[in-house]
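Below is one structure, written out as structure tokens; comments come after it.
Of the protein chains in this complex, all but one are displayed in their positions.
And now, chain A:
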Amino acid sequence: MRFSKCSAAAAIASIVALTIAPQARAEQPLKLGVCYDLSKAYTFATPQVSQAAQDLVALTNLKGGIGGTPIEVIVQDHGNEPQRGIECYEKLKREGVFIFDTLSTPVSIAMLPRVMQDKNILIQALVGRGDAVDGAVFGWVFPLGPTYWGQVANDIAYLKQVHTGNLRGVKIGFVYLDYPFGQEPIPILQTLAKVEGFELKLYPVPLPGNDQAGSWTQVRRDQPDHIISWLLAGAHVVASKEMKRNGIPMDKYISVNWLNEVDIANIGPEAAKGLKRGTNVAGGQDVPVIQEIIAELYRKGRGSGPEKNLKDVYYNTGLAMYSMILQGARQAAKLHGTPITSATMREGLQNITNYDANGLMAPVTVTSSDHGGGGKTRVEMWDGEKWVPQTEWIAAYTDLIWEVVRKSSSEYHN
């Protein structure tokens, strides 16, 4: 009894001590707050992306940091719960973090009002509200990448190339997860269908996407010429099975950027031949920065995680995101010197010009009005072993996209 009391008291004391343990540091690094969902819905991508962030930062620090300032990545799990995302934000904010990244739509949406209020920087590449590319309204939010609207428009532009400039009479199917992520591109597709004269067929797939039988028999009935798919992770594998069952060839399938090597392995590298996906990063390890990371970190045993993650395209996605962030910091240091503050960081990010991280991604130009960086993507095809680009980096129908963006962002009032 006495012993258990003592040990309970000791346990409580140590817990209290650990909770309030101060983290003393000598120098003030530039801190990146990575509040990620590492345990629930987004785990298909977050380990690779956060590992990429840590590796890239480690590499940058090896080279002396940015303007002499070292960079620190603070990774914390929020389990895709808005409540815990806010907790992460509020905590890190007080530790001097002013650059936040959530890689989760619900959390990024929940964080947005606070970020705008506190004038901190929210990075939301590929997640969150798409109209946040409008820098005039969302001054502190940086999507740093294509919107889903832009991505789907670029897919259509690719199909137009395939059909030698005329989509009239072409039937395009859109298979999507029936919630905001999947529904988002629909208005753009409908507008484009009117402009280009193709026929659009919609096939909603109920969440979480592991039963798609109903949708694909409908696809078989309609026999569209191309299928654009807004599915995630395992849902692609289910889709591929249903396509096989319904006799729909794989080369009709154009996926959103969320399809990686794990999904390809699950579909079967041979069976996936001809499958295409829109992307804003180059796939594969044939990129200078990845080669450098392998040589400088992994060959010397200093990598931040398992090396097999490097073969995953989401690792490239993470590198692309953090290359842009670090480039923004470099610009900030160049314009205003160190220490970098949230205001100078914002200016730095807004001064990224034609930056492609040495062939890693589509060149981006971020301005004070366009926080998306131009929204260029390309379509790549899986040839059984690797991704083969089918187009240049393109950003099509930008006027149309911006019309939708402005219409949507005009409803936001801070």
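Rule of thumb we're sticking to: contacts are C-beta pairs under 8 Å (C-beta built on N, C-alpha and C of every residue); 3 or more make two chains touch, one makes a residue touch a chain; residues count from 1.
Note that in this section contacts and distances are computed from a predicted model.
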Among "NAD(P)/FAD-dependent oxidoreductase", "Sigma-70 family RNA polymerase sigma factor", "Fumarate hydratase subunit beta" or "Branched-chain amino acid ABC transporter permease", UniProt-listed name of the chain not shown: "Branched-chain amino acid ABC transporter permease"
Given A:Gly33, A:Gly65 or A:Gly128, the one touching the chain that is not displayed: A:Gly128
Sole contact to the chain not displayed, among A:Glu270, A:Glu392 or A:Glu411: A:Glu411
Residue of A:Pro113, A:Gly169, A:Gly197 or A:Gly337 touching the missing chain in the full complex: A:Pro113
Sites on chain A contacted by the missing partner chain, in the whole complex: 15, 18-19, 21, 23, 36, 38-39, 43, 47, 50-51, 54, 75-77, 79, 82-84, 86-88, 90-91, 94, 105-106, 109-110, 112-114, 128-131, 178-180, 183-184, 304-305, 408-409, 411-413
